[in-house]
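The complex is shown incomplete by one protein chain, all other protein chains being positioned as in the whole.
Moving on, here comes chain A:
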Amino acid sequence: MELALAPETLARWQFGITTVYHFLFVPLTISLAALTAGLQTAWVRTEKEKYLKATKFWGKLFLINIAMGVVTGIVQEFQFGMNWSDYSRFVGDIFGAPLAFEALIAFFFESTFIGLWIFGWDKLPKKIHLACIWMVSIGTVLSAYFILAANSWMQHPVGYRINEERGRAELTDFWLVLTQNTALTQFFHTITAAFLVGGAFMVGIAAFHLARKKHIPVMRTSLRLGLITLIIAGLGTAISGDLLGKVMFKQQPMKMAAAEALWDGEAPAPFSVFAYGDVEEGHNKVAIEIPGLLSFLANDDFSSFVPGINDVNKAEQEKYGPGDYRPNIPVAYWSFRWMIGFGMASVAVGVLGLWLTRKKFLLPARLRTGEDEVPHLVLYKKPLSPRFAKWYWMLALWTMCFPLIATSWGWIFTEMGRQPWVVYGVLRTQDAVSPGVSQGEVLTSMIGFTLLYAVLAVIEVRLLVKYVKAGPPELTESDLNPPTKIGGDDKNADRPMAFSY
């Protein structure tokens, strides 16, 4: 019991809870910003009302979500100092820089232009208002880049030296930190995964309305946009995941051996589909494997040698001194599988959806809307039975959760697979916690954040459900006649604001 409540354990739980929670909102924010910007661009270019309605609808869901993303991000910046002060002292010289860059370059951008976008509908000319949402989108991506560069440095420290006198790591090459392959592949993987989340979100909600035959023009556009996003992002996630895996096999062999529950090195090494192992004894009792696949994933050929957990543990003991260098093997093993499984499942739903809605079918005359032909799956009996259609819409709705589950497990894998290191090969997690912070204090903050986050989750989800069900708004006079000058047109000086808190 005492061990379970050690400040280090509590601080790790707090970091895990707050980070996974924060990362539910981040990918959705990144992708919805870009998708909303895309829809608004379509409106500015074509002046079709369905695009404006779609922009307003997805924009509103985006705002509900980004509010949570921003406030939970604040916690991240503070908790390094609060719970991990020895970490902060040791790596601040390196780790602090990308964080400061994020605030100065990306976060200011995002936060300022989001205000302009929300309140700017009747204050800014159409094109300038459009530019604002693009700025927000660029800000979110830049933000992700700096944070991932910082995290990548913890996975694979480069461009630094240890200053013995000051007892800390010091930066020697910032460019290397920003451009090392770990950072670039992790960025590529995270951004594509973010679009997986956004694509699935759009598909699910569009499916919800289409199943009820409501808001058809807007939701048809959204469905197709979501499906295409889902598939392109799925492809990108797979490619980047493969690249990232190869990088990790070289840089963190223990993490990948643990992900495979590969106890002893093999050549060729098989990919494990299912394994039930015994951590103490170091062997698997049950294992279903695909021969040679792991060798391919690691080294691009089907017969090469891949070191196992025991090999790496021995090598690390020789390098870093006695100790146990194994992470929690079951967590690493299963989180890796949940990540891939749920990610792939969501792409499969996307491919199926795109195929099912692939061409225009005969529509009853009353439902024809010119360019806005409805996917036949929704409305017409042939060739698919309505029961199948209903089944697909239900599946599509549930798919909204799949990439979120995948990204959460992805982070759990990335962070827990690195243990016992907080900075791989440089600083152990046990040496990173705040020595002066008491168990009671960490417990207070862990319980505090968990409760607050739980309450906010309920509020957030209920708000999302309410706004999803309400569907796209009806357009008003002022929506269709945006101002022609910055600050708003004078003749409308006393008109109520288009948007107000």
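Keep in mind that, in the parts below, a residue touches a chain if its C-beta (ideal position, glycine included) is under 8 Å from a C-beta of that chain, and two chains touch if they have at least 3 such contacts; residues count from 1.
Everything below uses one rule, namely that contacts and distances are computed from a predicted model.
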> One chain is missing here; what is its name in UniProt, given the choices "Inner-membrane translocator", "Cytochrome d ubiquinol oxidase subunit II", "Hydrogenase-4 component B" or "Germination protein YpeB"?
Replying inline: "Cytochrome d ubiquinol oxidase subunit II"
> Which listed residue, A:23, A:57 or A:101, touches the chain dropped from view?
Replying inline: A:101
>> Considering the complete complex, identify which of A:24, A:39, A:54 or A:124 is in touch with the unshown chain.
In response: A:124
>> Touching the hidden chain in the complete assembly: which of A:13, A:174 or A:305 does that?
In response: A:174
>> Considering the whole complex, not just the chains shown, which residues of chain A touch the missing one?
In response: 63-64, 67-68, 70-72, 74-75, 77-78, 80-83, 85-86, 88-89, 91-97, 99-105, 107-109, 111-116, 118-120, 123-124, 163, 168, 170-172, 174, 434-437, 441, 444-445, 448-449, 452, 456, 459, 463, 466-467, 486-488, 493-497, 500-501
